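Can you keep this structure in mind? I'll have questions shortly.
A single protein chain has been omitted; all remaining protein chains appear in their positions.
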Amino acid sequence: MSDTPAPPLPAPRARNLGRLLLWSGLAALMALVGFGLYRTQAGPVSSGPAPDFTLITFDGETIHLADLKGQVVVVNFWASWCKPCEEEAATLEAGWQKYRDQGVSFLGVDYVDTEPEARAYLTRFGITYPNGPDLGTRISQAFRIRGVPETYFIDRQGTLVRVKIGPIDMNELQSILDPLVTP
Amino acid sequence: MTYHHPSTLARAALVLFVLAIGLAAVVSWPASPARAQEPTPSDNQVNAVAKQLYCPVCENVPLDVCPTQACAQWRQTIREKLTAGWSEQEIKNYFVEQYGARVLAAPPPRGLSLLVYLLPPLAFVVGGYIVYRAVRTWRRAARPRASPPPAAEDEYARRIEEELRRRE
Partner (left out) sequence: MLANLGFAVLVITLLVSIYGIAAALYGARTGREAWVLSARQAMLLTWPLVTLSALCLVALLVTNHFEVEFVYSVTSRSMPGYLKATALWGGQAGSLLFWSWLMAAFASAAGLRRWDRDREFLPWVVVVALVTLAFFLSLIILFENPFARLWAAPAGETIKAMFAPSGAVLVTPGDGQGLNPLLRHPGMIIHPPMLYLGFVSFVIPYAFGMAALITRRTDDRWIRVTRRWTLVAWLFLSMGLVLGGRWAYDVLGWGGYWGWDPVEIAAFMPWLTGTAFLHSVMIQEKRGMLKHWNMVLVILTYCLVIFGTFLTRSGVLSSVHAFAQSAIGPAFFGFIGLSFAASLALLLSRWNELRGENQLTSLLSRENLFLLNNLLFVSILVACFWGVIFPLISELFTGQKVTVGPPFYERTTGPMFAGLLLLMGIAPLSAWGRTAGRSLGRLIVWPLAASLVVPLGLALSGTHNPAALLGFWLAAFVTLVTLSEFWRGALARRRIYKEALPVALWNLAGRNRRRYGGYIIHLGVVLMAIGIIGVELYQQETQGTLAEGQQITLGKYVMTYDSLAEFNAPDDRLVARAVTTIYRDGQKVAELYPRRDFYYVSQQPMTIPGVYSSLEGDFYVLLVGWEPIGSSGATFKIYLNPLINFLWGGSLVFILGTLVAAWPDRERARATARVPAGALAQRAK
C-alpha cells in the first residue's frame, strides 16, 4: 500500500496520480474485506435456484443435479468422522424408503472424508441411496455449508426451499417433504 | 566416401550405448523405490508427507500433528498410498483433488497463485527504488551546503565525547 517515504518534491500531476492510487488501493482493500465479511455473514444458501453440481458416487455413477429436475431432491452433507451425523443416518435411509416412490431423490454428499471409512459408514447404517465424495469441496463451497450434518431440500422446479442445520428427525423430515410431494 | 565410414560407425555405437543406458535406467528405476519401500511405511515416513499437508477441516493445523479422529483417518490414507507405492507428489495431488487446494501448506505457483510469490519481492524492489530516488534528491539538496570534513582521528571517540558533552 502506501510505502512511499515522502518523495521530496513530486510534480502536481504525479502527486494527483499518487493520491488516486492510494484511494483506489484503499477502496480495493475495503471491497475485498467486505466480500470476505459478506461471505462469512451470508450463511448457507437457503433460497433461490439450487447450485448445480455433479456427484460421482462411490458406485461410479455420475449424477447431475440438473438432470433431477421434476423431482424433489434431498441433499445431505455428512462425514464418517462426524458423530451427530450418525444420529440421523437411519432416519435418512427410512425417509428414502418412504418417499422414493413419490418422486423424491436422496443424495448423500460425503464432506472431506476417507473412502474406506465412508464405505464402512454406509454399510453400517445400511444406506442405499446414492452417496459420493465432495471432490475438492466444490459442492460444499457452492452451498456454503458451515459444518456437517446439513440437509438441503430442493423442490421439483429446482428451487432450494429449506435448509436443516444439524441432525434431522423423522417428524421434521416428514413435515418438510409432505408438502413438497403433494402436487 | 570411405572416410566417413568409421565416424558413422562410432556414432551408431554411441547411439546404441546411450539407448542401452537409458533402457537400463528405465528398467531399474521402478525397482529401486520399491526396494526402499517397506511393506508398511513407518510413522516417520507417513509424517514426512503429512507435515506438508493441512487438515482439511480444522483451521491451520498441519496433518501430522492434528489430534482429531478425521486426521488419523487421513494419515491412514497416506500410509495406504505409500504402501501402494505412490510418490509424495502423487499423494499430494490426490489430496488436492479430493479436498481442494487448501490442504497444501502454500498454494502451487500457478495461475493466480503465482501472484502470492511475485508480489512481496516486487514490493521490495519498488520500495527500494522509491527509497533510492528519495535519497538521491535529498543528497542533491544537501550538496550546496558543504559541511566541514570529518575529523581525521578516531571518529568514534569524537562522536561519543560529543554526545556525552551534549548530555551533561
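A and B are the chain letters, set down in written order, and residue numbers restart from 1 in every chain.
Heads up, the rule we're going with is that a contact is a pair of C-beta atoms (placed from the backbone, for glycine too) under 8 Å apart; a residue touches a chain by one contact, two chains touch by 3 or more.
Everything numeric here is computed off the predicted structure, so don't read it as measured data.
Chain A meets the missing chain through residues 1-6, 8, 15, 19, 22-23, 26, 29-30, 32-37, 39-41, 137, 140-141, 145-147. Touching residues on chain B toward the chain that is not drawn are 42-44, 47, 54, 57-62, 65, 67-68, 72, 100-107, 111-113, 115-117, 119-121, 123-124, 127-128, 131, 134-135, 137-139, 141-142, 147, 150, 155-157, 159-161, 163-164, 166-167.
The definition used in the following text is that only the chains that are shown with their structure count from here on.
One inter-chain figure worth recording: chain A and chain B are separated by 35 Å, centre to centre, where each centre is the mean of the chain's CA atoms.
The touching residues of chain B, counted against chain A in their complex, run 56-57, 68-70, 73-74, 76-77, 96-102, 123, 126-127, 130-131, 133-134, 137-138, 141. For chain A in complex with chain B, the residues that touch the partner chain are 3-9, 79-81, 112-114, 117, 133, 135-138, 141.
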